[in-house]
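Read through the structure below, which is laid out as structure tokens, and then see the notes.
The complex appears here minus one protein chain, its other protein chains still in place.
Lettered A and B in written order, each chain numbered from 1.
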Amino acid sequence: MRRTFFRGVGLPYLLLAPQLLVTAVFFFWPAGQAVYQSFLREDAFGLSSEFVGLENFIDVLSDRDWRGAAARTAFFSISVAALALSAALFLAVQADKHIRGAGAYRTLLIWPYAVAPAIAAVLWLFMVHPSIGLFGRALNAMGVPWDYKLNGDQAMLVVILASAWKQVSYNFIFFLAGLQGIPRPVLEAAAIDGAGPVRRFWTVVFPLLSPTAFFLLVVNLVYACFDTFGVIHALTQGGPGKSTETLIYRVYTDGVTNLNLGSSAAQSVILMILVIGLTVVQFRFVERKVHY
Amino acid sequence: MATLPAEVLARRSARRRRREAIVTHVCLIIGVLIFAFPIYLAVIGSTHSASTIGRGDVPLLPGPDAVANYAQAWGTGGGRFMGVPAGGMLINSLVMATLIAAGKIAISLTSAYAIAFFRFPLRMVFFWLIFITLMLPVEVRIIPTFQVMVSLGMTNSMQGLVVPLIASATATLLFRQFFLTIPDEYVEAAKIDGAGPLRFFVDILLPLSRTNIAALFVILFIYGWNQYLWPLLIVNDRSLETIVVGLTKMIGSGDSQNEWNVIMATAMLAMLPPVGVVLLMQRWFVKGLTETEK
Partner (left out) sequence: MATLTLTGVRKSFGTNPVLHGVDLDVRDGEMIVVVGASGCGKSTLLRIVAGLETATAGRVMIGDQDVTALEPADRDVAMVFQNYALYPHMSVFQNMAYGLKIRGLPKPEIIRRVDEAAALLDIGTLLERKPRQLSGGQRQRVAMGRAIVREPKLFLFDEPLSNLDAKLRVQMRAEIRRLQKRLGVTSLFVTHDQVEAMTLGDRLVVMHAGHAAQIATPMEVWERPADTYVAGFIGSPSMNFLAATLEQGGAAARLGNDLVLPFADGPRTGKAGQKLTLGIRPEHLRPQAGGLRVMIELVEPLGAESLLHGRLPDGAEMTVKLAGAVHPDGELEVMPMAEALHVFDGETGKRIEPLDQSTTR
């Protein structure tokens, strides 16, 4: 812990001021607004509003469309996380081996991190478009009726693939860093104990990697819940029907398109609680990790 | 275990090692191809005419129209409606991403400095106030934040795009973490040398933080460049359009009659700066990423 400090009180407040100002105006004020509005209901013209207690929440939680979106979000997020994590772990284990060109492989696997989710969506769209996309046309030519713009399951598959595709490199970087952080002697000891490569992975490497994996799981879930807005907006706009409408997409449509502010605010508050929950779980875990 | 002659075991292990290396290479090459292929297709798409693509004859080799496509994308834009030139959008994205990254770093550096090197009342309260914002990503509070922007009259402006995004709990935590590793002796030596807090910050702390700043800049630049929902909401003046949002607007509902050649050229232009930054500054980028998220 630091023992030497500078004297003065005015200066540190001055140094903190910009951050606190931005945080207050653009974080706490809107968050407070959201909580406040979530208890209000506006009339059709937005002229007056009345306090309705938890009614907005009850409406949201009992809304079948919202529940559908919640279930869809869960399915979507878990699929994206599972796909992106397992692919990244597999590739990281391969790239961690002592082979020629390991550095080049690494470089070639990390750049998709820089691709915006919306651009990833455009790239995938160009591949799977039913009439101009290479794969879309090939599927149709083989007799598979492929049109993600009409078939909800296909639309879901495409947004999952595009979202996971973009996230693999992020996970890869962390898994690789985690693998490189495992002390060599531990692996060598396991090898001398006679454990084969597969056994070594599951009994030594994977347990040591589990903090990284857990951290990434939370990050991936948050990513799939919120950052994939761009993917969905660019690829399917939540459609066809509502088959790719996730919770964050619904907040957007209710708030921007339908201008239903009370409901949108209640949805925002529910999402905030969700993120706070995920963050708390993560920090709990990180803390435990620190102790053991 | 049956004991085999040593040379048999040795040959067996050499063969196994070679086989494993081949399998590893094959796996990695397939991985690289899966990630490269969409880009490859986009590059190919950007070198053919709109009619070639629209016909559905998806080519696998480069065509002759690259120059024309990129020139159109850069200068006049694509899409049958509301073409916006990519040149202007790129500049908007560049300005936005740079300002967001620089702004985040600047205010995080000063606030981390205050928290790490001073003792003052409510220090930990402020620390937690900043820390809590970790839990409130912009997407979650998007509508109420938008309303705040409207009341402040900040929509449709560059500062509206940038300022709300420059608070950064992550960067503040990272810098604080780094500052805690700076030995007390530097502070003490500076005090004895007669340096006050501002001089210490400028003369000692900033130079020592150089690599951290560079690493963070890469991450935050990409973060800023890839913003989507926020500019989509805040800006409807198309002269402020950023390239990522502009690109998806070109697609509309994904009609096959779109000028896909120009769209793909624009996509390439939109990807180039952040991907270039990652590839050129790979070392800093990886360091920045893995240390930010700890």
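By definition in this document, a contact is a pair of C-beta atoms (placed from the backbone, for glycine too) under 8 Å apart; a residue touches a chain by one contact, two chains touch by 3 or more.
Source: prediction; values computed, not measured.
S.K.: Given the contact rule set out at the top, which of the displayed chains would the hidden chain touch in the full complex?
M.R.: Touched by the chain not displayed, across the whole complex: B.
S.K.: In the full complex, which of B:Gly75, B:Pro121, B:Pro183 or B:Gly276 touches the chain missing from this view?
M.R.: Going through B:Gly75, B:Pro121, B:Pro183 or B:Gly276 one by one, B:Pro183 is the residue touching the chain not shown.
S.K.: Given the contact definition stated above, which residue among B:Asp57, B:Asp203 or B:Asp237 touches the chain not shown here?
M.R.: B:Asp203
S.K.: Across the whole complex, list the residues on chain B that are touched by the chain not included here.
M.R.: 183, 185-186, 188-189, 191-196, 199, 203-204, 207-208, 210
To be clear about the criterion, only the chains that are shown with their structure count from here on.
S.K.: Going by the contact rule at the top, pick out the chain B residues touching chain A in the complex.
M.R.: 20-21, 24-25, 27-28, 31-32, 34-39, 41-42, 45, 53-54, 56, 58, 60, 106-108, 110-111, 113-121, 123, 126, 129-130, 133-137, 139-148, 152, 163-164, 166-168, 172, 180, 184, 187-188, 191, 196-198, 200, 222, 225-226, 228-229, 232-233, 244-245, 247-248, 251, 253-254, 256, 260, 263-264, 267, 270-271, 274-275, 277-279, 282, 285-286, 289-290, 293
S.K.: Give the list of chain A residues in touch with chain B in this complex.
M.R.: The contact residues of chain A facing chain B are 1-6, 8-9, 11-13, 15-16, 18-20, 22-23, 25-31, 33-34, 37, 87, 90-91, 94-95, 97, 99, 101, 105, 107-127, 129, 131-134, 137, 149, 165, 168-170, 173-174, 177, 197, 215, 219, 222, 226-227, 229-230, 233-235, 237, 248, 251-252, 255-256, 261, 264-265, 268, 271-272, 275-276, 279.
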